[in-house]
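Shown here: the complex without one of its protein chains, the others still in place.
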Amino acid sequence: MDFLYPLAFWLFAALIAVSAIAMVVTQNIVRAATWLLFTLAGVAGIFFLLGADFVGATQLLVYVGGTLVLVVFGVMLTAQGPFINLKIGAGEWAIAAAVGLGFFSVLAYVLVGFEPKVPANVAVRQAPHKAEQPLAVGAAAGSLPLADNPETRSYHSLASAAVLGEALLGFEKTAPDSPVTGVRDIVTVGPGGTSSQVKIVKERTKMAYLLPFEIVSLHLLVVLIGAAYLARSKRRRGATS
Amino acid sequence: MTDSIGLTPYLLIGALLFVCGAVCMATKRNAIGILMGVELVLNGATVNFVAFAHYNPAFEIEGQIFALFVIVLAAAEAAVALAIVLNFYNNHTTVDVDTAEELKG
Partner (left out) sequence: MLTDLLTKMLGPEHADVVAAIRVFVAVNILVAFVAGSAVFFIWLERKVAGRIQDRLGPTRVGGKFGWLQTIADGIKLLVKEDLIPGAADQMLFRLGPYIAFCGAFMAFVALPFANGWVAKPLSIGVFFMLAVMSTEVFGIILAGYGSGSKWALFGGMREAAQMVSYEVPMALCVLVPVIVAGSMDLNYVAKQQDWLWKWYVFHDPFTFVAFWTYFCCATAQCKRAPFDLAEAESELVAGFHTEYSGLRWSFFFMAEYGAMFAVSGIAVNLFLGGWNIGFLPNELQAMMGVFANLIGVVVFILKAWLLVFVMMWVRWTLPRLRIDQVMMTCLKYLLPISCVLLLGVSVWQAFVPVILARIVGYLLCALTIGGLGWVVFNLFTITTKLPVSGVPNLWTPGGSAKDLAKT
């Protein structure tokens, strides 16, 4: 897939760039919402390319199918007639363009050639699409694919979503060595340093996000109550203007 | 790295989204347009998180978990922000933020 992956990446990147810039430039609020839709869909595509299936699907479900629909409902409720096109003066456009370009060039200057720090005992990440091929090197699994192997059947069935779920709940170690989509392998090199001792496991050590998960749930509850209260229909008092 | 696409293009996409969101927040007069800018900013940050989760071997899937939290929180914040905008519309009969000048001076 040596040309498919970069092709897909550049297509999504072009979609995101064009949509984001169009969203800034357009004056019509409903068209801005449409460009936002394309931007979010492009970002979901980027997530799928990065192998984060669950996050990409959540982005589509929650952001596009939820938040964006909410925003568009807000637009429909408030933008009638004169409010659909609110124009800005040319001077403001010039300042906005200058600030935007300056900001982006600063960020780009920092980011180009950025290499993350890698701990010594963890091998360099392979190309992303290779994570989806079945075990090739040092396959520790049995000969049967894990879904058909009776011992591991029920465990393999908990694939990438389970890894995320167990991370949320904070299990110490999970080791489904199976062709999972959505989570990449960690290739650890054995003590001898040769590739023959490469073990592909997914070990989670002390990843517990249960507390943030609960906090976010409470937060959502508070938000629901607050939004319902804020947006309630108030009784009109008398015939004022 | 042996990748065909390295980490930097993804970070640049995140930066572009962030900058577009910030400029959108600054230039739109419609209150809901500002809210859309906020969504863009959050998306830029999320792309950054997920790209690092993928490319930095020291991270496993923490970036994806953060991305999930960001998405959920962005949805929550959009709900509250829209409630505020609706209240603003009810009080001023307009969504033009240039008219929100009660606290000026």
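A and B are the chain letters, set down in written order, and residue numbers restart from 1 in every chain.
Methods note: contacts are C-beta pairs under 8 Å (C-beta built on N, C-alpha and C of every residue); 3 or more make two chains touch, one makes a residue touch a chain.
No experiment lies behind these values; they were computed from the predicted model shown.
For the chain that does not appear, the touching partners among the shown chains are A.
Annotation: of A:Val69, A:Leu211 or A:Ala228, A:Val69 touches the absent chain (contact as defined above). The chain omitted from view is touched by exactly one of A:Leu61, A:Ala98, A:Val112 or A:Ala228, namely A:Leu61.
Residues of subunit A that touch the chain left out of view are 1-4, 28, 30-31, 34, 37, 41, 53-54, 57-58, 60-61, 64-66, 68-69, 72-73, 76, 147, 154, 157-161, 180-182.
The rule we apply is simple: only the chains that are shown with their structure count from here on.
Here subunit A touches subunit B in the complex through residues 2, 5-6, 9, 13, 16-17, 20-21, 23-24, 29, 32-33, 36, 39-40, 43, 46-47, 50-52, 54-55, 58-59, 62-63, 66-68, 70-71, 74-75, 77-79, 83, 86-88, 92-93, 96-97, 99-100, 103-104, 107-108, 111-119, 122-128, 163-164, 167-168, 183-184, 186, 202, 204, 207, 209, 212, 216, 219-220, 223-224, 226-227, 230-231, 234, going by the rule given at the top.
Only residues 1-5, 7-13, 15-24, 26-33, 35-36, 39-40, 43, 46-47, 50-58, 60-65, 67-69, 71-80, 82-87, 89-90, 94-96 of subunit B touch subunit A when the two sit together in their complex.
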